[in-house]
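Missing here is one protein chain; the remaining ones are kept as they sit in the complex.
By letter and in written order, the chains are A and B; residue numbering begins at 1 in each of them.
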Amino acid sequence: MSGNMNLTLKVWRQKNESSKGQFVTYKAGDVSPDMSFLEMLDVVNEGLVKKGDEPIHFDHDCREGICGSCSLHINGRPHGPKHGVATCQLHMRSFEDGQTVVIEPWRASAFPIIKDLATNRSAFERIQRAGGYVSVNTGGVPDANEIAIPKVIADEAFSSATCIGCGACVAACKNASAMLFVSAKVSQLALLPQGQPERYRRVQAMVAQMDEEGFGSCTNTGACEAECPVGISLTNIARMNRDYFTAKLFKEDEV
Amino acid sequence: MSNFAQTFSSSLGKKLIMSLTGLFLCTFLIVHLVGNFQLFKDDNGQAFNSYAYLMTHFTPIKVVSYLLYTSIIVHALYALILTMGNRKARPVGYAVQAGNANSPWTSRNMGILGTILLIFIVIHMGDFWWKYHNAELPYAKYEISLDNPQDIKVSELPWDAKRLIHSDYVDTQAGKEIVVSKDLYKVVAKAFTTPWYVALYVLSMVALSFHLIHGFRSAFQTIGWDHKKYVPLIRFLGVWIFGVLIPLLFAAMPIFFLLKNY
Partner (left out) sequence: MKLDAKIPEGPLAEKWSKHKFNLKLVNPSNKRKYTVIVVGTGLAGASAAASLAELGYNVKAFCFQDSPRRAHSIAAQGGINAAKNYQNDGDSVYRLFYDTVKGGDYRAREGNVYRLAEVSVNIIDQCVAQGVPFAREYGGLLDNRSFGGSQVSRTFYARGQTGQQLLLGAYSALNRQIHNGKVEMYTRHEMMDVVTVDGKAQGIITRDLVTGKIESHAGHAVLLCTGGYGNVFYLSTNAMGCNVTAAWKAHKRGAYFGNPCFTQIHPTCIPVSGDHQSKLTLMSESLRNDGRVWAPKTIELAQKLRKGEIKVTDLKEEDRDYFLERKYPAFGNLVPRDVASRNAKEAVDAGKGVGASGIAVFLDFADAIKRLGEDAVRAKYGNLFDMYYQITDENPYKQPMRIYPAVHYTMGGLWVDYNLQTTVPGLYCLGEANFSDHGANRLGASALMQGLADGYFVIPYTVGDYLATIGPKAVDTSHPAFAQTKKEVEDRISKLLSLKGTKTINEYHRELGLIMWEYCGMARTEEGLIKAKGLISALREDFWKNAIVSGINEEFNQNLEGAGRVADFLELGELMVDDALNRKESCGGHFRVESQTEEGEALRDDENFAYVAAWEYAGDNQPEVLHKEELVYENVKLTQRSYK
């Protein structure tokens, strides 16, 4: 097909967490502009496997922008040059023929590299486990329409809840801070009536875990918001800060 | 660890300290600026020298000023601590990072801007604050006509260790108010006629501008003061008042003296 592109890829290759990595250059030929970025890598990998080389490892799953698995830092930006999409929804038409594309893993001490471009994001898991829930058991809950929730509040909580947990916020932040991720979950439950009983406990527990994981601190650059594929807003961070200081300075809940 | 110690050693707590000290320093800037307007007065520094005396010898203000020095030190120290922590959070950096694509330059360079400002503050205080307190400066004697306060006669008195830094009395017979002041104004005027010194000041004020364009708004975000209705106001204040107007007026002072002497 005419209009296909040839690209030079500089890909970070690293055997495992403890080994030293380096960039390896590959040629990606005959790339269709309709391919997704990951499909382009699939094709490169097919070539590598056929040559008896190890394919490039990267996390991916749903390939429709919702599971949050994919996580590539492309030409200096998490999820690449296009705004508001995850790497799996980035298409090759966002690149130019002959371009050099540098592909790196998320870089953060809290996200150790597993192999090549795949990182271990279990720090996010531990933060969620520390308090990202409403403590209700199955059964014995009131009717769903028992509590009326103003639509604006419900919509705001929904917007916070859309976070896909990909970690682009950490990757984009010059400090590798996880504030946007943590604040999105804290906010969702802080906004809803269901989250109120544990509101001030939750924020303390989740922030404490976040600090323990070794993420950097927030300097309000806004890079996280700009690179978030689902547009989680900085307002969440302000809300979390507010709740955290309220909890620490004025509430008696302790964790 | 007590609850408070724990709070202020958390990443958010450290940021709160940055925010509060930063905002305190912002309020000081306004006071400092208003005071320094005295420099523009055409009175050979009489008002300015009186102001300098007030600022350094009125107890409540002295208390506040020590709070201020502490704030500067704490602000810088915590910035350093946070920066080191942030470096540790990303031990291996990116080969390519397109920072401009997602964040303003100022927000990413607060450390550099802050360092420039810290150096500036040290120079600034060394040249004026230190000299005013410790150096053997000459005195200015102002004879102000009681009938016409615009009529001020000024003369220089040499350094005298026994002399008060500032004295003010009314000579009813002569119909004059006599003010004798350690002449900080002269020091300022002299410094501000040195081009490289003026350049340093202007450059520092540019750094201040950039530092505040990000810092002012950021401080509110850190405290959690985020409200749809008020954020535009905070942004406006941060950019136009603290980011542009205040540094511009500060920079205008050395430029004013430089031009006056040419």
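Everything below uses one rule, namely that contacts are C-beta pairs under 8 Å (C-beta built on N, C-alpha and C of every residue); 3 or more make two chains touch, one makes a residue touch a chain.
Please read all numbers here as calculations on a predicted model, not as lab measurements.
Chemist: Touched by the hidden chain, which of the shown chains?
Modeler: Over the full assembly, the chain not pictured touches A.
Chemist: Quick one: which of A:121, A:174 or A:239 touches the chain that's been left out?
Modeler: Of these options, the touching residue for the absent chain is A:121.
Chemist: In the complete assembly, which of A:24, A:149 or A:249 touches the absent chain?
Modeler: The single option touching the absent chain is A:149.
Chemist: Looking at the whole complex, which of A:60, A:174 or A:239 touches the chain that is not displayed?
Modeler: Final answer for the missing-chain contact: A:60.
Chemist: Which parts of chain A face the unshown chain closely enough to count as touching?
Modeler: Touch set of chain A with respect to the missing chain: 1, 15-16, 32-36, 38-40, 42-43, 46, 49-50, 52-55, 57, 59-69, 85, 89, 91, 93, 114-115, 118, 120-122, 124-125, 128-139, 141-145, 147-151, 154-155, 157-158, 161-162, 164-165, 188-189, 192, 194-195.
In this section, only the chains that are shown with their structure count from here on.
Chemist: How many angstrom lie between the centres of chain A and chain B, each centre taken as the mean Cα position?
Modeler: Roughly 41 Å, centre to centre.
Chemist: Report the residues of chain B in contact with chain A in the complex, numbered from low to high.
Modeler: Residues 3-4, 6-7, 10-16, 82, 85-86, 88-99, 101-104, 107-108, 110, 214, 217-218, 221-226 of chain B touch chain A in their complex.
Chemist: Under the touch definition given earlier, write down the residues of chain A that touch chain B in their complex.
Modeler: 10, 23, 73, 75-77, 81, 102, 104, 107-110, 172, 174-177, 207-208, 210-211, 214-223, 226-227, 234-235, 237-245, 248-249, 254
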